[in-house]
Structures are given as C-alpha cells and as structure tokens.
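A single protein chain has been removed from this complex, and every other one stays in its place.
All chains are identified by letter, namely A and B, in their written order; residue positions are counted from 1 within each chain.
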Amino acid sequence: MRMPVLQVKELTAIFDSNTPEAVKAVDRVSFSIWPGEVVGLVGESGSGKTVTALSILNLLSHKKGKIERGEIIYKGVDILSLPEKKVRELRGNEMAIIFQEPLTSLNPVLNVGRQITEVISTHSRISRRESWEKAVGLLRRAGISDAEKRMKAYPHQLSGGMRQRVVISMALACSPGLLIADEPTTALDVTIQAQILDYLRKVMEKGRMSMLFVSHDLGVIGEMCDRVMVMYAGRILETGTTMEIFKTPLHPYTRALIEVSKNISVPGKKLPVVTGSVPDLSNLPMGCKFHPRCPQVRKVCREAEPPLKSTGSTNLKGRVCQVRCWNYTKI
Amino acid sequence: MARKIFLLLLALMLMLSVLGCTPEESPQEQLRVASLGSPVNLNPLFIRDNFSFEVVSLVHASLITFNNETLEVEPSLVKEWSVEDEGRTYVLNFNDNAKWTDGTPLTAEDAAFTLRVICHPDFTGYQYALFFNAITGSQDYHSNHNSPLADGSIEGIEVIDENTLKISLDRQMAPFLTYLNFFPLPAHIFGDVPVAEMEAHDYSRNPEVTAGPYILNQWVTDEYLYFVSNPDFFLGQPEIDEIYFRIIPNQEAQLIELINGDLDLIPTAVKLEDVEELEKNPNIKIYSNLRLVYDYLGFNMHNPESPLYNKEVRQALSMVLDREALVRDILLDYGRVAYGPLTPLHFPFDENFQAYFVDKQKALELLKDAGYDEGFELRLILNAGNEVRENAALMFKEAAEAIGVEVTIQTLEWQAYMEAAMQGDFDVIISGQGSDPDPDLTFNWHSQSPLNELGYVNEEVDSLIEEAAVALEQAERTMLYREAQEMIVDDAPMVWLYYREAVHGASDRLMNFKPHPNNVFYQVHLWKFK
Partner (left out) sequence: MRSFLTKRMIQTLVVLVGVSLITFFMMNLAPGDPFMMDPEMRMNPEAVARWKELRQLDRPLHEQYYSWLVNLLKGDFGISLIHNRPVLELITERLPATLLLTGTSLLVALLFAVPLGILSAVKQGTFLDKWISFFTLCGVSLPNFWLGMLLILLFAYHLNWLPASSLRTVGVAASFYDYIKHLILPVVVLSTGSAAYYIRYIRAGILEVIGQDYILTARAKGLKESTVLFRHILRNSMIPVVTVVSLSLPFLFTGAMVTEYVFSWPGMGRWIIMATLSRDYPSVLAVNVIVAALVVLCNLGADLLYAYFDPRIKYR
C-alpha cells in the first residue's frame, strides 16, 4: 500500500504569552496527506490553520511559537527529529509554501528573478544561466507575459495577481512533493482569484504533487479539494471528502460554515458570519470548545470534550471520515 | 578568511610592540610648560589675550622689567636711565650687545620706531591713550600723521645715538618709567609695513626676527609652541635649551601630566583643591604668589534712584560679608582679604589699613538712617565658571538677606556678562580689577576714566590722584595714595573681596623659577634643571 506523503501525529504547538500557561494554538492534531491529494484545511481566523501549516515546515519559531510535541513525518522521516540543516534541505525543495499576501511575502528590495533563482540555486547545483532559464519558464507557465522582462522587475512594480504568480512560481521552482497553500487567493480580487485557482489546479493535474490548501472560505475549498478538514480552536472537528462535507455535514460548526458560504455572494447583504465569537485561545471553555456557539448544545457538551470519532463511513480511497461531536458519539 | 584576519592582527600587534620599544625618555634640557589655551598672536603690540601675553616674553625682550617681589623697575634692554627736567625728560641707555636674531643690532631707533607705531593713527592697541599721549608731540603725530607707515618723527622722541633714547613729556608723569616695559619691534622689518597691516602680518604667527631669550622654532596649531634658546640673547644664552609650550585646556590632564613627569611647569593654573595632594608629592614643588589683581563686589552708582546711590546703604552692605571666612574656606588661605584698592604689591600699601567688619547692628542702623530699613532688592551678576566668585555671590546673598536686602544672583556667559558690565546693566557685579605695577589709581578711580565702570565720582579723590600722578617723591605719593584709598573706601563703592594667589606647580628639578605678578617667564634665561 502507498504511504502518505505527510503524516501529522498529535501535533501540539504553543505560543508564549503572559498567562502562566502557554497558549495552545494547535492541540493534538493528527492527519495525513496522500500522494496527489489536495486536502483543504478550513476554519475561522485564529483556529490554528496557519500554525499547522508552519509547523509542517518547522518554521513556527519565526512567529515566536514552538512545537510542544507531536510528529511530522514527511515521506517516512520525522522532520522534527532532523537537524536543522536537513530540514532546510527539505524546505523550498520538497515542501513549499505559498502565503496569503503576495506583496509582503516577496522581498521588496530584490528583483523577482533573484527571488526565484535563489530557491533553485539553493537546492540544486546548476549554473546561474540554467536557473535563470528555469525561472523564466516557471513564470511563463504561471501565465506571466514578458517573463524575461518581469524577471528584473521588483515586487512593487507588479500587480497583485502577478505577484502571487511569482510566489507560486517560487514555490514550484523545485517541484516539491508537498505544496502548502496558506490562503493563496484571499488577498486577491475575484477574477484574479479564479485564474490563480485554475493555475493551481492545472499544476495539480500532473499528479505528482500533494497540496494542503488552507482557507477560511469553504467555497474555494469546495472547488479545489479532494478532502476537507475543519479546524476550530486548534482542533480538528470534522474530516471527510469534499462531497461528504458539503452534502452531509455532521458537525454543527461545519453546517454553520456551509450556511455562511452559501450566502456569501448575495450582494447588498452584510457579510454573513457564524454567530458567536471566535474563542480566546488562552481561555478556552470546558467541554466541547464549540459549545458556547452551538445551537444543539447539551449538558454533556459543557462538561467533557468529545473525541474525534470515525463516522464509520469510509470513502472510496479508504480514508476515514471523522467528527468531534457528542451527537455522533455514544457516551 | 578568519585565519587571514587573525594573522593580520598578529602582525599588527607585533609591529606595535616593536614600535613600543622606541625609547621615550625626554632629554634633560627640555622644559615643558602647560597652558590652558593657545596664543594667537606673537606680535607684542597687538596682544589681546592672556595666552599670547604669557609667551611673548619668551621671544621678545622688553625695555625694562619689574622685580618679582618689589615691583621695582629693573634694567633690561635699557640698562640705565636718568630722569631730568623735573620728571619731564627720560634718558634711556640701551644695552649695546642686544641683537635681533638676524644679527642686526637692537638699537634706540627700534624703540623709537615702536613708540611711533603706538602713536600712529592706525594703531589699534590700548597703549597710546593710556600710556604715551604725554610724550611731547605724540598727540600731533596721532592726529596729523598722514602716512600709513610709522615713519617721520615725534618731537619728544629723540634718538641721541645708537644706544641712547631721550623721551620728553609735556607734563610730569610719575609712573612713566613703568610704562616702558614694552617690547620693541624690529624697525628694519616693520619700517615699510603699514601700521594698519601689522596685526595681520605674518610676524604675528611667525616672528622670525626677535631679541628675546628664546626663538620660536615651531608652532603646531593648538598643540604646542616649540622654542629653542637664543645663543645671542643679550643677557647670555639661556640655560635650558628647549621649551615646549603645550596647550592643554583640561586642568585635570595638566595635573596628571605634571605628576607623570610629562610636564615641568603649570603656571598660575593649579586648582586650589589639588594643592594639598600635590604638596605631598616629593617630585613636585608648589609656588604661590600674589598678583596685581583683586576681586570685588561692585555697586552700580550710575542711577540716582537706586538705593546704591546712597553711601550709607553701600557702607551697610560692606558690613555683612565675612571676608575672612571667604578667604579661609573658599580660597583655602591662598590669598588674603582686600580692604582697599592698593594691592600688597604696591609700594603705598599699608599693612595696618583695614575697614568694614561684619556688624549687622551697625548695618541695620545705617540702612535706617538712609531710609531703607524696609529692605530692597538687588540684582547681582557674575560670570559663569568661576567657583570662587560663585561662592562669594552665595555668601553675599545670604549675608545681605540678614539685613533685609533681597539679592538675585544672575550667572552670565562671559560675553553677556561683559556687555552687561559695560552697559551698567546690574546693581551689583562681581568682577576683578587689575592694576599696573605702578600704584596709580587714575584708570580705575578717576571720575573721567573710561575704565571707571561703576560710576564712582569723588572730586577730592580725583585731585588726590592727579596730584599723586605727578609727584616725584615716592614718600609723597605713598601719602597721597593712602589718603585717596581712605576716601575711596569710606565711599564704599565696592566690597573689596580678596587678593587671590596664583598657584604654580613645577617639577622639583626646575630651579630658579620665580613666580612673578605678571610675567610667567620672568628671568627665564636663568632657569635650569637640577
């Protein structure tokens, strides 16, 4: 049987804060990504999506966070136990990441060409000329006209969509096995968003790459992903194939998210949101973390946190669907 | 890379240590003198600052000098003199072996030329108006001479022969001889230089032709002046070969260098609080002497509306300050209380003359008599940076408050202070009064003198001063000046504070150094090292 590309086991990531206890941004999260698969990670902001994404590259220290425990196994190797040098060899090469805001994720003082070729030259021993050619090719494939000329441009000289194409080209430069896209289109307007998603889909068609697609927007997730994980307060609340999640969402939170995403494009209406407020990570409620906002809350929900339970149905590829809710778990 | 840097550093350190082995002992025959500031001008006729004044006597020779203790006139370039015609004629005999450094003899003509420069309409020093306008014909020369050069002649200045100069005055002038302590300029260098251009002449920076005990060899800007002894000095070649006049504005640094043996002499500028420490050092000798200067607390008498216009008020204010305590506690006994305008160095000085002791009761009575028993306010100004004066101001403020006089102290930057002083913009001022070697009181106390800043007017004093200025007998002058002093002190135009001693620190190797009231390098040609 084929191995997953990535296995995340019991990942717990914390941030230091002024409270006596460190804040757990991600709490015992486990999941796997299989070759060629696009997995969506959806949730409101602050739910731990980006922390999960950064943890996979072991880059959490940049945000002053740290992985408290867990394993991140990429192609059979736990990267958390690797020396930094080895992890560095994986970053940008085997695992690449695309950030939300293309303007801030590009270095303003280096030209585009430099920023793409540096990934290539870091991970492969090829001449400058070759890496230059390769970068031009990447830009061209990403749909940038005048790619040669654009190589010399600085980020501020490009449009938002163009920048994101550059960012994607950078991520794809070394043909990674896993691409993490952290809200790759959120900062873009709708038409550009569609183009970028198209391009990403096209890249995925080759089938050699897997992708973790992080978004707060279920609509986009629905378009892109084979499978969806719903995150809330640092926990996974539900997983399932995109079809299942959209057709038969089990968790009340998932249902609320889908409601919201259906109404999103109604013009003239206030942007709909899930009622209630995003929980404060340093002061999480007892029991189910969603219970203060849950319409179907019961006594047990306030007292004990439900475990993530398989729903019994397995999809075609044999991957389990799970939900974390007392409604579906026998007490 | 790191290896290379390491090697480079190593090489550098080796180099340094090798260089460090060069011997640094200073030869015995160098005298290193400290100065707080740099001279700017070595042309003796155009000096406006103390630092230049200190060094000119190294390179120039004056006609006469003053004894360091008695201030009596001593021969120098003028080896003897006679006064004739009831004090109206002075015949000066010049030393016949005096030579300029270029070999030209220094003659009576050089002195005559220098006097013409001083009397020239374009001359911008102070000497003419204060000292030499009594020479017959000098006023005519000063107003009517119409060549830019100091040529022509002045009636009262007659070169009899190379070594004899006769000066005639149109009135008697007792102190005249003391005015002759000027330094002649070489006539053969300046003869064709317009007087207006002399100050900016290269000579001011680079005096090549001089006649003093030392010759300026090198002037390194703001760092030091290097002098070598003049083998042809008319009093004999100086004992010490070389003098470095080092400019060290930081007093503490001067002291440390003296202690470390990098300096041999700190003239005048040793801080009183350092003296005790220095005296313990066996390698250092401390000298101190009185100078012709006293500090005072002066009352502005220009304004008839002011309480200070009233003599009783001034007398009352003269009775509040404990000057003995000031001298003891602030001057650490390096000085003595001043009671009047005649300094202890002047021949008419009277050891027994004392006036105004602390007497609060009497002061209050005087204020009451004057109608000021309800008190009033005074503004006292002084210059910033003089600790002794600052302390004196505070003591006076406190003492005056005891008799109901409110004193506001204003400490001013030097220029602002001087301007306020000149414009009379103060009630009380703390300042210093310098006087000439002659006890003449004219400049500071005559009602017509431009230097009489406090506005002191007393016609009787005027006539006493005038009389004393022309009296020829020293005994008579002594009597007149003592009388004038008593009157002045009775008028209480100021509170005389103290004569402050100048404290000098020298290496104990230095011999024959004699502190002098106004000449650091007095008899420098006799100085030598043990």
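Methods note: a residue touches a chain if its C-beta (ideal position, glycine included) is under 8 Å from a C-beta of that chain, and two chains touch if they have at least 3 such contacts.
Bear in mind the structure is a predicted one, so any value in this text is a computation, not a measurement.
A.B. asks: If I consider the whole complex, including the chain that's not displayed, which of B:F66, B:Y226, B:W445 or B:Y498 touches that chain?
C.D. replies: Residue touching the chain left out of view: B:Y226.
A.B. asks: Specify the residue from the set B:D122, B:D170 or B:D322 that touches the hidden chain.
C.D. replies: Reading the full complex, the residue touching the unseen chain is B:D122.
A.B. asks: Which of these, A:R91, A:R150 or A:R165, touches the one chain of the complex that we don't see?
C.D. replies: Checking the options A:R91, A:R150 or A:R165, the one contacting the hidden chain is A:R91.
A.B. asks: Consider the whole complex, including the chain that is not shown, and state which of B:G152, B:P249, B:P344 or B:G375 touches that chain.
C.D. replies: B:P249
A.B. asks: Pick from B:E208, B:E377 or B:E419: which residue touches the chain that isn't shown?
C.D. replies: B:E419
A.B. asks: For subunit A, which residues lie in contact with the unshown chain of the complex?
C.D. replies: So the residues of subunit A touching the unseen chain are 54, 57, 59, 62-63, 88-93, 96-97, 99, 101, 104-111, 118-119, 122-123, 154, 156, 167, 170.
A.B. asks: Footprint of the hidden chain on subunit B, which residues?
C.D. replies: The list for subunit B reads 15-16, 19-20, 22, 24, 26-27, 30, 32, 37, 40-41, 47-50, 53, 121-126, 128-130, 196, 199-200, 204-205, 220-224, 226, 242, 244, 246-250, 252-254, 256-257, 259-260, 262, 293, 413-416, 418-420, 422, 431-432, 434, 443, 450-451.
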